[in-house]
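To keep things clear, I will list the structure first and then write my remarks on it.
Every protein chain but one is kept in place in this view of the complex.
As written, the chain order gives the labels A and B, with residue 1 at the start of each chain.
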Amino acid sequence: MGFLSSILHWLSNFYDEYLGFINFIIRRWEQVLEYTANHFSLVLTVMFFSLILWISVGLLISRYEKLANTAFGIGNILFVIPSISLFGIFITIPMLGLGRTSAALALILYAMMPMVRNVYRGIKSVEWPIIEAGRGMGMSPRQILFQIQIPMAWPIIFAGIRVTVVMITGIATVATFIGERNLGRFIHHGIARESADMIIAGAVLVSVIAILLDYILGKIEDKITSPGLRKEQEQS
Amino acid sequence: MIVLDKVDKIFPGTTVPAVKQVSFQVDEGNICVFVGPSGCGKTTILRIINRLIEPTSGDIYIKGKKVSDKEVNPDHLRREIGYVIQQIGLLPHRTVEQNVALVPRLLKWPEERIKPRVKELLDMVGLDSNEVIHKYPFQLSGGMMQRVGVARALAADPPIMLMDEPFGAVDPIVRGRLQDEFLRLQKEMKKTICFVTHDINEAIKMGDHIVIMNKGELVQHGTPMEILTEPANDFVKDLIGVDREIKLLDLTRSSEIVDRNKEVLGETREKDCFISALDPVQRALETMMKNDSDIVVVRDGEKEIGTICWGDIKKLINKLSGEA
Partner (left out) sequence: MDFEMERFISALIDRSPPHALVHLQLVLIPVIIAFLIAFPVAVLLTRRRFVKYTDRVMTFFNMGQTIPPLAIIAVFFPFLGLGREPALFALTIYALLPIARNTLAGLKGVPQEVKEAARGVGMSEWEMLMRVEIPLSMPVVMAGVKISVVLTSGTAALGALVGGGGMGAVIFAGIDFFRPELIVAGTLVIGAIAIILDRIITLIDYMLTPPHMKM
């Protein structure tokens, strides 16, 4: 019996030491729910605008090659700016200030690079003979875009969307420093109060969400890719 | 059926015309083959006909209608013209069925008309429609893909077909088979076909009419027999190559030189080498060599109509080279 009780003792020590964050989550579950909901609504807002804006830009620059270099130049600059700086710069603009608009705008800018790049790459990946055949069959430029280029580019575009969602979910945590009440707040306040449980709770929750989103989107990606394209990728 | 009148094409940024003052006519139900080295403008001509390329000057008429007019919508024009390219360009994200049904769907055919049409077409080009209809292009062999490409071009039953090296991407054995099958198909379809190749042998085999091009200019045009027997200049002679006589044998049907003497037939039956009256004389020669015989029996369907012996072939060669 002594053996068993020592195991139990060790387990409870381990729990207190490393899994205390579970207690924290259970104790503060209302706040967890609120922060999670805020987190998701921010990510959804950002993705909504990003999809409309950046897919259009991606299609535009794949047609007007000269714009592509400019777009990628801007994207690269944005990529070098740390997320916290971008948030910070937005809140000092008088019209925006602390709050969701600043957070959303900064995140939309961050979404530019992965989205635009993948739309462009996807459209460019469609080989010339296929477009030539489409034209030769009498498809209009619009039909070629919607029936050939976008469907064939879709796996690459979707991969870009997936990367963006995961990235935005992660960077959204940093928006806690400009007043967003999301999962980043547990980490933020946890550091301030030196509460390990709080930090780990925040980090684990947001990581689990990011990994879960990545996994789910990966599954969706497999589902919606035409078998004709899927097998081609596997073979090459 | 198809008329080109003094067509010029100068690509932007270049000074040398890709196509220079080309005029010719393709008669209804004929296969007209454009042949020449790469860069000679043959593909450009083909793409000018369906306006994938707009000519710099000159006019194109199809069935008497001037299609190079700005008022003619090029997309609509192309839906009336079958188009096959060497790279095939099947849509990889769509099934064989969706690929073949592409043009009928663009033309907004009712679905109940499309389904049977697709099956009919696949069977027509020698594919097992039940087996391939739901497959994706990557699941097909090169030869099968090319057949699907032809079926797709034929889908809306266009009176005109443009084919750019359609059998160029498959190995020689499959190519030969596809050529034979296509010619058989053409006998029933009677399409007006413009066919581009760099291979003079293919041109001679497929063409009712051959157009030889070099550096954007039309060098010579005529029937295969005319081209072979009366090459216009050294360029054409070089293109034809050294085995001109053998090529001529390929153009003459066995029925033209068959010896219809029934007595000869009786003597040679045990030799067991047969050819069809429609086969080229070259086939007779090949059959002789294969069976180590100097005589073959010619059949028209089931009926034996006579024989061809080595002497008959020699006589033909002498006659043809005399003409040259």
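Operating definition for what follows: a residue touches a chain if its C-beta (ideal position, glycine included) is under 8 Å from a C-beta of that chain, and two chains touch if they have at least 3 such contacts.
These numbers were taken from a predicted model, which means no experiment stands behind them.
Undergrad: Need the list of shown chains touched by the one chain that isn't shown.
TA: Within the full complex, the chain left out of view touches A.
Undergrad: With the missing chain put back, one of A:Leu107, A:Ile131, A:Val206 or A:Leu229 would touch it. Which one?
TA: Once the missing chain is taken into account, the touching residue is A:Val206.
Undergrad: Which residue, A:Ala103, A:Val166 or A:Leu229, contacts the hidden chain when the whole complex is considered?
TA: The missing chain is touched by A:Val166.
Undergrad: Tell me where the left-out chain touches chain A, residue by residue.
TA: So the residues of chain A touching the missing chain come out as 77, 79-85, 87-89, 91-94, 166, 169-171, 173-174, 177-178, 184, 187, 190-191, 196, 199-200, 202-204, 206-207, 210-211, 214.
Throughout what follows, only the chains that are shown with their structure count from here on.
Undergrad: When the C-alpha atoms of chain A and chain B are each averaged to a single point, how far apart are the two points in Å?
TA: Between these chains, centre-to-centre, one finds 54 Å.
Undergrad: Residue numbers of chain A touching chain B in their complex, please.
TA: 127, 129-140, 143, 147-148, 151-152, 226-229, 231-232, 235
Undergrad: Which part of chain B faces chain A closely enough to touch in the complex?
TA: 50, 52, 75-81, 83, 85, 87-95, 102-103, 106, 136-139, 152, 162
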